[in-house]
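Missing here is one protein chain; the remaining ones are kept as they sit in the complex.
Per-chain residue numbering starts at 1, and chain names A and B are given in the order in which the chains are listed.
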Amino acid sequence: MLATTVVEYMTFVVAAMICLMGAIGVVALRNPIHNALSLIATLFGVAVLFVAQGAYFLAAIQIIVYAGAIVILFLFVIMLLGVDEVEEMRRERSMIRLPLALMASAAIVGLVLVSVLVGSREVTGRRTANGALDEGSDINVLGRSLFTDHVFAFEITGVLLTIAVVGAVVLARKAKGDVIDFDEFPIEDDADLEEPDDLDTGGDNSGDVSGDSSGDISEDSSRGVSP
Amino acid sequence: MNQPSYLILSAVIFGIGSLGLLIRRNPLVMFMCVELMLNAVNLTFVSLSRSLGDVNGQIAVFFVLVVAAAEVVVGLGLIVSILRRRPGADADDLDLMRG
Partner (left out) sequence: MEKLLWIIPALPLLGFLVLIPLGRKLGEPFAGWLATAMVGGSFLAVLITFFDLLSKPAEERAFDQHLFTWIPSGSFKVSVGFLADPLSITMCLFVTGVGALIHLYSIGYMRGDPKFPKFFTYLNLFVFSMLMLVLGNNLLLTFLGWEGVGACSYLLISFWQTDPANASAGKKAFITNRIGDWGFMIGTFLVWTTIGSIDYANISSGAHGGAFTGATATAVALLFLVAATGKSAQIPLFVWLPDAMAGPTPVSALIHAATMVTSGVYLLVRLHPILERTGWANDVIAWVGVATALVAATIAVTQNDIKKVLAYSTVSQLGFLFLAVGTGNYVAAIFHMVTHAFFKALMFLGSGSVILGMGHEQDMRRFGNLRKYMPITAGTFIVGWLAIAGVPPFSGFWSKDEILAGAWGKGTAQGYAMWAIALFTALLTAFYMTRLVIQTFFGEEKWRTAEVLADHGTEPDDDAGPIDAHVDGHGAHGLGPDHTPRESPVLMTLPLVVLAGLALVGGVINLPFTRSTELLGEWLEPVIGPHSLGVEGPGLFALALVATASSLIGIAFAGLVYVRKRVPAEDVELDLFAKGWYIDSTYARFMGGPGRVMFDSIAWFDQHIIDGAVNGVAAVVAGSGAQLRRFQSGQVRGYAVGMAVGAALLLGYVVTRIGL
């Protein structure tokens, strides 16, 4: 079972510290880039904890997929959209939200703590016969279980990913539907891209694609999404 | 380490994530907080799977991972398309659903 050695204890403490620091960093830092980097730290800490639990495959997947793809995606979008300006933390619309949020989160954490500390002796999960983990290759067991018990869900996730990709492509397209090929139509000067700016009226999503006041950003974004 | 510690840790991470989700206004940062919460849940699953000796916990983590990835893809696509038109918008500005 779980051997409680000093090494493991230290591993846990260190990894836990990393996770917590990263989590606080995600929430508290101002610059979105810093937030993303803190997220990577948390993910890394979680991966270490996975390894400590014996879920090697998942740890690897965590690093590769989560830290290596998802957060990178976040970073791309941050840099694409240039939302690296500092946002104002004080200008809240509704003053009651902050205390409520604090109380709700604290309540959730507290309740989980209570249930864990008080009731952990009474965990009553049943074990599946063919899913029993033993010390050693968890990936074998994982794979076998995945392709026999959960094969249907597995296939569905394939479909899900396809849908997600298609959806993302559709969502991020320009409004007219045509993607401009900049090799065919090279941009002469900035004047071509500027269009009347009616964004100040607010709430208006009608077909206004490339017109905006911050000219640099629009150039970057339009160049960014053409294939 | 014994199991309750892991559960406590994941609970705390979850709490921090939910707090961040409710406090921050930048959509991207809110999204990252969601990822935090999902990771906390994954941690719970794995530790319980370990203590029960059942692989289904890890299966769950697997699927959570996949779905989180898909979710991030679509969510970021949305954020891109919204913020492209209204740069500098934050979550409070997107209130078209008001009654």
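Here is the rule we use: a residue touches a chain if its C-beta (ideal position, glycine included) is under 8 Å from a C-beta of that chain, and two chains touch if they have at least 3 such contacts.
Keep in mind that what you see is a predicted model, and the values were worked out from it rather than measured.
Student: Which of these, A:I33, A:A60 or A:A104, touches the one chain of the complex that we don't see?
Tutor: A:A104
Student: Return the single residue from B:L21, B:V41 or B:V72 that touches the missing chain.
Tutor: B:L21
Student: Using the document's contact rule, name the residues of subunit B that touch the chain not shown here.
Tutor: 18, 21-22, 25, 91-92, 94-99
Student: Applying the definition given at the start, please give the residues of subunit A touching the unseen chain.
Tutor: 93-94, 97, 100-101, 103-105, 107-108, 111-112, 114-115, 118-119
Quick note on the criterion: only the chains that are shown with their structure count from here on.
Student: Indicate the whole-number Å distance between the mean C-alpha point of subunit A and the mean C-alpha point of subunit B.
Tutor: 6
Student: Can you list the subunit B residues touching subunit A in their complex?
Tutor: These residues of subunit B touch subunit A: 1-9, 11-20, 22-26, 28-29, 31-33, 35-36, 39, 42-43, 46-56, 58-59, 61-63, 65-74, 76-81, 83-88, 90, 92-93, 96.
Student: Under the touch definition given earlier, write down the residues of subunit A that touch subunit B in their complex.
Tutor: Interface residues on the subunit A side: 2, 4, 8-9, 12, 16, 19-20, 23-24, 26-27, 32, 35-36, 39, 42-43, 46, 49-50, 52-55, 57-58, 61-62, 65-66, 69-70, 73-74, 77-78, 80-83, 85, 87, 93, 97-98, 100-102, 104-106, 108-109, 112-113, 116-117, 120, 123, 125, 127-128, 131-134, 138, 141-142, 145-146, 149-150, 153, 157, 160-161, 163-165, 167-172, 199, 202-203, 205, 208-209, 212, 214, 217, 221.
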